[in-house]
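Take this structure first; my questions come after.
Heads up, this is only part of the complex; the chains shown haven't been moved.
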Amino acid sequence: MQLATATWPEVEAYLATCTGIVVPIGSTEQHGPNGLIGTDALCAEAVARGVGEATGALVAPTLSIGMAEHHMAFPGTITLKPSTLVALIGDVVGALAEHGFDRFLFVNGHGGNIPSLNAAFYEVHAARRATRPEAPGLRMRIANWFLGPAVGRLAAELYGDNEGSHATPSEVSLTQHLLPEHIKPATFSGPAPRGSFHDRHDVRRRFPDGRMGSDPSLSRPEHGARLLDTAVGEIAEAWHRLLAED
Amino acid sequence: MQLATATWPEVEAYLATCTGIVVPIGSTEQHGPNGLIGTDALCAEAVARGVGEATGALVAPTLSIGMAEHHMAFPGTITLKPSTLVALIGDVVGALAEHGFDRFLFVNGHGGNIPSLNAAFYEVHAARRATRPEAPGLRMRIANWFLGPAVGRLAAELYGDNEGSHATPSEVSLTQHLLPEHIKPATFSGPAPRGSFHDRHDVRRRFPDGRMGSDPSLSRPEHGARLLDTAVGEIAEAWHRLLAED
Amino acid sequence: MQLATATWPEVEAYLATCTGIVVPIGSTEQHGPNGLIGTDALCAEAVARGVGEATGALVAPTLSIGMAEHHMAFPGTITLKPSTLVALIGDVVGALAEHGFDRFLFVNGHGGNIPSLNAAFYEVHAARRATRPEAPGLRMRIANWFLGPAVGRLAAELYGDNEGSHATPSEVSLTQHLLPEHIKPATFSGPAPRGSFHDRHDVRRRFPDGRMGSDPSLSRPEHGARLLDTAVGEIAEAWHRLLAED
């Protein structure tokens, strides 16, 4: 069930049997010359909805804009400051907790969100303890779909070293599967530079077309379908583990 | 063109001819016994995308979660604190402005967002003047699709006094048109109480099923199609006016 | 009774019979070539004190500085960032609520404060629910003296289309009544431009002398006396309604 298409009495009924919720979070940022700017949000949303269908988990609306400061030298990227993203995540968790939700699985599509997610979790824990010391604890976990071991094995099988770390053929394949009408031609060839980076200008200088070690010309929609199934399977297990935790 | 399904070179090309952007903003909150929790976000997104198709405007991802503190006594509502929403809007505008966007049309689906939108605009103006006094000014406007005069006339024609002010038949019709598979039965009859309110408990006490003066049992998908067309027409004109402003 | 000229035992006695309070809020901003920079604060204070005398309501000190970013291209304007004004209002309400006040009528003299007032109210509600879920709710209302229907009718009778929307003859008349020693000559003639605006530079460009659609050369102190009486009457009724709310 998606929260957006449920009514409040349906949520009330859900809460009587389950106090967990899945929250997709992505980013709106450049994904190389042929990757969609919404890639990270689209992928996280698709995986989260798949998990919802597979397990009956309630799925919150996608947080589509993340922390993408390092990609800001490419037009179209939108970033939240980490402090804004932390506040946003904290408010979402806080509001849901007031309804009785206490187990949160964030299905994340963007590495740059991980620090803010972790910071937000501890802001939430600290605020809860300071103001209501006796309130029961909350449980929040991150499931990075692109870092799951099974997804990693499949990506390695499909692309080997050409997977890279940003604008990867895996994520581009997944969006090609989701939105075949938006498959863009690959006008480049070969892998992109690799390595670490600092601020936005450093990123643009080192990775002129936005790809990082990846060759998304290898992307295929049918790969995307397999990657989606694999990710949904892994994260459905994470969901069951979170619910089963003592 | 939607930003989420564009590439960065496509945005770069768009910016060469137009520095305006449409940003849909909604809410995730109770909409009465048969209205969808995502109503405000779904409607704003549909109208904004319609405007994008009609005018060629670039459409940003939907900000799906708004300021809904007053609906928090109904399960499933998510709210941002006004300060968080102000920061979120400010970051989105700020990031887009760094790419050269300077005209922003927020297509809004929720009255509760209006103060935060206005506050955010002046935070943006103030910060820009304080730190970069010579930078060119930004232009931000709100288009509340549900308050347009033509939409108002059509709603009055369809529902008269039963339109009400929250969980209206108009917005429910629009979501029925968008998502016919999610039409929920109306298990109530007649209009709901009217009047003003204070905090969340006051809202729940005065409006026990979440409707405010409305009878959404009158909603029909075919009404939604007409309302959508009307709203898109009105807001497309607002877009052209914003671009044409000297 | 004004809070500023009361003692704490007098406030303690007042609270035993009434938990409501009137809070005037204005702005310190340009009001055209002959309007006083303190117009919005002076008017709100006079109306609020009149309501206090007419009804016995306790009147808090005037919040004299508001959100006036858009007038900052005129010397002498002082503005608070919306976030600062929201914090200020929230602290004032919070402090008074700790003493037992639970009904707040903000007598407002400046349209630019409305978003911050609304945002502040929901910040207060949200913080109260998050930290003390069982505390009784607070009730906060805005009474914009210049938007009351009877005031509007009188202004239309006196000035017709020349009322305009900023540096209006109504508010200038009211300050002329209050401070006859500060009546300034009108060195202009005829109404000013009309229309909407964006940031401070845009305001200065479109409205070079600071007036917006108004002709304050029509102002007269005797008009101000009538406007004040009318506003006090309307807002005294709003005060009684707020106290009488179930």
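As written, the chain order gives the labels A, B and C, with residue 1 at the start of each chain.
The definition used in the following text is that contacts are C-beta pairs under 8 Å (C-beta built on N, C-alpha and C of every residue); 3 or more make two chains touch, one makes a residue touch a chain.
Since the structure is predicted, the reported quantities are computational estimates derived from the model, not experimental observations.
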Of the full homomeric complex, 3 copies appear; what's the total? 6
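Note that only the chains that are shown with their structure count from here on.
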Quick check on chain A against chain B: do more than half of the interface residue numbers occur in both copies, making it same, or fewer, making it different? same
By mean C-alpha position, what chain is farthest away from chain C? A
So what's the Cα centroid distance for chain A and chain C, whole Å? 46
If you average the Cα atoms of chain B and of chain C to get two centres, how far apart are those centres in Å? 29
Chain centres from averaged Cα atoms put chain A and chain B apart, in whole Å, by 24
Identify all positions of chain A at which a residue touches two or more other chains, and write them in rising order. 98
In the complex with chain C, residue positions of chain B that touch it: 67, 69-70, 72, 79, 81-83, 86, 112, 114-120, 122-123, 125-126, 128-129, 137-140, 198-202
Please give the residue numbers of chain A that touch chain B in the complex, ascending. 2-12, 15, 28, 30-38, 41-42, 60-65, 72, 74-81, 83-84, 87-88, 90-92, 95-96, 98-100, 179, 182, 184, 210
State the interface residues of chain A toward chain C in the complex, per the touch definition above. 94, 98, 127, 131-132
